[in-house]
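Heads up, one of the protein chains got dropped from this complex, but the rest are sitting where they should.
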Amino acid sequence: MTTTSPPAPAGSAKADQAARRDLYRTMTLIRAFEEAIKRDYWADKGPGFDIGKGLVPGEMHLAAGQEPVAAGVCAHLTADDAVTATHRPHHFAIAHGMDLKALAAEIFGRETGLGHGRGGHMHLFDPATHFSCSGIIAEGYPPALGQAFAFQRQGTDRIAVAVTGEGAANQGAFHESLNLAALWHLPVVFVVEDNDWGISVPRSASTSVASNAARAAAHGMPGVRVEDNAVETVHAAAAEAVARARAGQGPSLIEVHTLRLWGHFEGDAEGYRPELDQVPGRDPLPTYRATLVADGVLTDADADAITAEASAQVEEAIAFAKDSPLPDPAHASAYVFA
Amino acid sequence: MTTTSPPAPAGSAKADQAARRDLYRTMTLIRAFEEAIKRDYWADKGPGFDIGKGLVPGEMHLAAGQEPVAAGVCAHLTADDAVTATHRPHHFAIAHGMDLKALAAEIFGRETGLGHGRGGHMHLFDPATHFSCSGIIAEGYPPALGQAFAFQRQGTDRIAVAVTGEGAANQGAFHESLNLAALWHLPVVFVVEDNDWGISVPRSASTSVASNAARAAAHGMPGVRVEDNAVETVHAAAAEAVARARAGQGPSLIEVHTLRLWGHFEGDAEGYRPELDQVPGRDPLPTYRATLVADGVLTDADADAITAEASAQVEEAIAFAKDSPLPDPAHASAYVFA
Amino acid sequence: MTVTETPATPAPQSHRLTTAKAMADGIAEEMRRDPAVIYLGEDVGAYGGIFGSTTGLLDEFGPTRVLDTPISESAFIGLGIGAAVEGMRPIVELMFADFMGVCLDQIYNHMAKIHFESGGNVKVPMVLTTAVGGGYSDAAQHSQCLWGTFAHLPGMKVVVPSNPYDAKGLMISAIRDDNPVVYMFHKGVMGLAWMAKNPRASADVPDGAYTVEIGKAATARKGTDVTVVTLSLSVHHALDVAERLAPQGIDVEVIDLRSLVPLDREAILGSVARTGHLVVVDEDYLSFGLSGEVVATVTEHDPGMLRAAAVRVANPDTPVPYSRPLEQVVLPGPARIEAAIRKVLGG
Partner (left out) sequence: MTVTETPATPAPQSHRLTTAKAMADGIAEEMRRDPAVIYLGEDVGAYGGIFGSTTGLLDEFGPTRVLDTPISESAFIGLGIGAAVEGMRPIVELMFADFMGVCLDQIYNHMAKIHFESGGNVKVPMVLTTAVGGGYSDAAQHSQCLWGTFAHLPGMKVVVPSNPYDAKGLMISAIRDDNPVVYMFHKGVMGLAWMAKNPRASADVPDGAYTVEIGKAATARKGTDVTVVTLSLSVHHALDVAERLAPQGIDVEVIDLRSLVPLDREAILGSVARTGHLVVVDEDYLSFGLSGEVVATVTEHDPGMLRAAAVRVANPDTPVPYSRPLEQVVLPGPARIEAAIRKVLGG
């Protein structure tokens, strides 16, 4: 297990600049999406707060602050690769290229949504990008093994990325999956998003070791911990892990020390954690923007344009969702069986 | 993680000799018991082999060859300490001091058995020795945590020993238990009996790492692997682990490379594994006897006497079992609720 | 209109509590009385339980008796079992019943069977609390009731309070019971500030300890025309419907089962004997569960008791859909209950 430090981007300076802009663009798009969902989620929950009310009811787990993980990892993937995510899935869904309209429409419970409104935000299944997620902690890992297994059998170099939080690394399915993937040399990249908290339980009260990379070693695979929630560090760590998997050298694990900027879910009063103001450079988005501007990769105007473009894309998707019809209750039990 | 080598027995020479004789006595008693059960199990399964027939029906998992693990560990325990074992539980039950008559009677399905015939050989619950076991792989670990937790809360130095096979170390509950025990500093000694096989599946096809002691590290606790299936090596490793737990220093793990001399269960044709004749010094019982005779701890006559005494004890227990009444079918549903 | 044990007028020593607060109150009573009682689970400490089941407990009893756990349900439920075996009285929270799939082995093969397998020599006096139910768009993995599943597997009692009084009294009974008790609380009856509330989710609850006997159904409303056998949140829907139908001359009896195990078969039979008509309302899946068991209870006693075919209102064997209009038809809401009553009465 090693801890990586920010890499010098590889390749030609020009290509690098484009790649760095893309990372920023992805992060910006994710943030724009999460902010828009937050806005619309809260728009009609009152008076007071009723979780069941409004255009977007139910639990809502947003990933603002964790964009570097999704952007850094998914930059190495194509739509032929699989991603299995968690109850907090939007950032990975977007970074992996899910159609924003189908995503938004599912969150708004519309017939045009990915699952015709059946799934909701924790149950996004996209055959086009081999994306799925699960609301049950760590239980998204095992199906990723099967996707990787199928890709391997089909003689391709496609891979599967399996994501969980640090809280999930204490769930049995996490360990079973690592062992089986290592044993069968499956092309999987395991990603652990360590945002320090599992709802209100701090990492120190849930996890007996300092790094989940140490747990990779317990299953005979390389593990790395990225300490800085910087997209380029994640990108570099993922480059190795993805290359390894594609080359048939088996699975590996990346843990990223990231930060959830908002509550566990919307409505979380967060009485259990101190103000984030204490965390220096806590928001990775302006930090990265400043870096890119300082490095001459973006002008402020470029960056603003990226933000504007992201916002437009998101608003278009949300408008599409809102304009879409709700599912017909007469078909509530459709799709139980094929 | 370390690999221990045979220790020099500690303490006065006289005490050591007594301790070594006790280890041999325990191993001999276990073997006598397992041989007697094997005999009576097969006595009336014919013609052919019908698993449901005879005085002792059902699955039967015997532990011949694994005596060093139980004897070496349990020598450090009193009846106030807890042991949770597996589907292969007799050696630990006996080493931990379970009443042989109640044990035998349970295996024979009698009203005088530990569980009045309700449990059977995989479900032995003995309040007197805080012993329990489970037929579900690795699921005996979690309750051991609770016993240790209660002992800790009660301000005692009592401990819990949790046993599984190496196959079980790939089950989620194994990992969850290690993490929680480490986190809460519970007085638990985890024991993994690595007999190289989980039924027909060799360790190489089930486990991605060479030693499960490495998995202790993944949960922040010391782990040690004993390579030689020698009772004194186990005894030494357990001394440390038990002392640690009693001193409030938390859990640790011992893996012992042991050997199952017979089939996974009685009736196992063992087509999957090579003849054990290839394994040098494969039976730990004559090996240990030879050592003790060579060291002058026992004469051959002493050893024979121990064997005879063990045999007498076992036959008495089995006679008790056979003489005991079967449970009254009218009370088949008794004990579902307290 | 509420349970028989509830005093008609509030006792002098009582407070108006939500179901959640009444549940926590019952736990606190027992924790004060018996140092062996502890509470453990995810987010039960500083957070106070995602659905308010432990509000205030950490403050009063501290982190040695109210313990946040890792997300390791098999390990910590098993820990509860072992602690119970050694004389403690643990209450262990499984945050949502939907998560049973990661830890059911500890629950049904261990917690529920040890007493039997030990021939009565080992007791497992623990309470497994868990949140159930839908209605707020939490979709297929966070909205299930699943009580039919727990009740099918022998060796554990299963209680399902519908109101504050029962929530407290059943909790105290559960803690004092020498058997494992699964205590399933519907989010919709908890009276949470952040969820739609039925007015019955708050009520006057006596101070101090009292018990509600496990295994006795309550007649939530007396009536003569039709028996509605139900439980948990559906009790409220059934009562709402009953009140609406009363002026129309339809007099509905509502039986609140309060526990599935033991199932109060006498209460069911007694009511149906009087009304001759049976509707079962169950938010769990329709087939192979509670609703069939209730109907079968009557039929194996005497099918002649029924003057019309029994009607079941339940989830039509469909994962709970996310989208509101879909979820609303899958749940056994007031409209479906009313239609069932009219149908069984030949309307």
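Each chain gets a letter, A, B and C, in the order it is written, and its residues are counted from 1.
Basically, contacts are C-beta pairs under 8 Å (C-beta built on N, C-alpha and C of every residue); 3 or more make two chains touch, one makes a residue touch a chain.
Remember, predicted model here, so these are calculated numbers, not experimental data.
Asks: Please work out which displayed chains the absent chain touches and list them by label.
Replies: Checking the complete complex, the chain left out touches A, B, C.
Asks: With the full complex in mind, choose from B:Ile51, B:Ala79, B:Ala243 or B:Ala290 the residue touching the hidden chain.
Replies: In the complete complex, the chain left out is touched by residue B:Ile51.
Asks: Which candidate, C:Phe116, C:Tyr136, C:Tyr165 or C:Tyr183, sits in contact with the chain we can't see?
Replies: Answering carefully, the residue with contact to the hidden chain is C:Phe116.
Asks: Can you say which of A:Asp40, A:Glu67 or A:Glu139 touches the chain missing from this structure?
Replies: Considering the complete complex, A:Glu139 is the one touching the chain left out.
Asks: Pick from B:Gly120, B:Gly146, B:Pro187 or B:Pro251: which residue touches the chain that isn't shown?
Replies: Selected residue, touching the omitted chain: B:Gly120.
Asks: Which positions on chain A touch the chain that was left off?
Replies: Counting over the whole complex, chain A touches the hidden chain at residues 82, 84, 113-119, 123, 125-127, 130, 132, 134, 136, 139, 141-151, 153, 160, 172-173, 176-177, 179-180, 183, 334-338.
Asks: In terms of residues, what is the contact footprint of the unshown chain on chain B?
Replies: Residue positions of chain B that touch the missing chain: 48-53, 57-59, 106, 109-110, 113, 115, 117-123, 134-139, 167-168, 170-173, 198-201, 205-207, 267, 271-272, 326-329, 331-333, 336.
Asks: Touching residues of chain C against the unshown chain: what are they?
Replies: Interface with the chain not displayed, on the chain C side: 74, 98-109, 112-113, 116-117, 139-141, 148-149, 151-155, 260-261, 263, 285, 287-293, 295-304, 306, 308-312, 317-319, 321.
Definition applied: only the chains that are shown with their structure count from here on.
Asks: As a test of understanding: of all chains, whose mean C-alpha position lies farthest from that of chain C?
Replies: For chain C, the chain whose C-alpha mean is farthest off is B.
Asks: Where the centres are mean C-alpha positions, what is the separation of chain B from chain C, in Å?
Replies: Chain B and chain C have C-alpha centres separated by 41 Å.
Asks: Per the centroid of Cα atoms for each chain, what is the distance between chain A and chain B, given in Å?
Replies: Once rounded, the distance between the two centres reads 45 Å.
Asks: Do you know which chain B residues sit against two or more other chains?
Replies: Each of 172-173, 176, 179-180, 183 in chain B touches at least two other chains.
Asks: Give the residues of chain C touching no fewer than two other chains, as numbers and ranges.
Replies: Where chain C meets two or more other chains at a single residue, that happens at 69-70, 72-74, 102.
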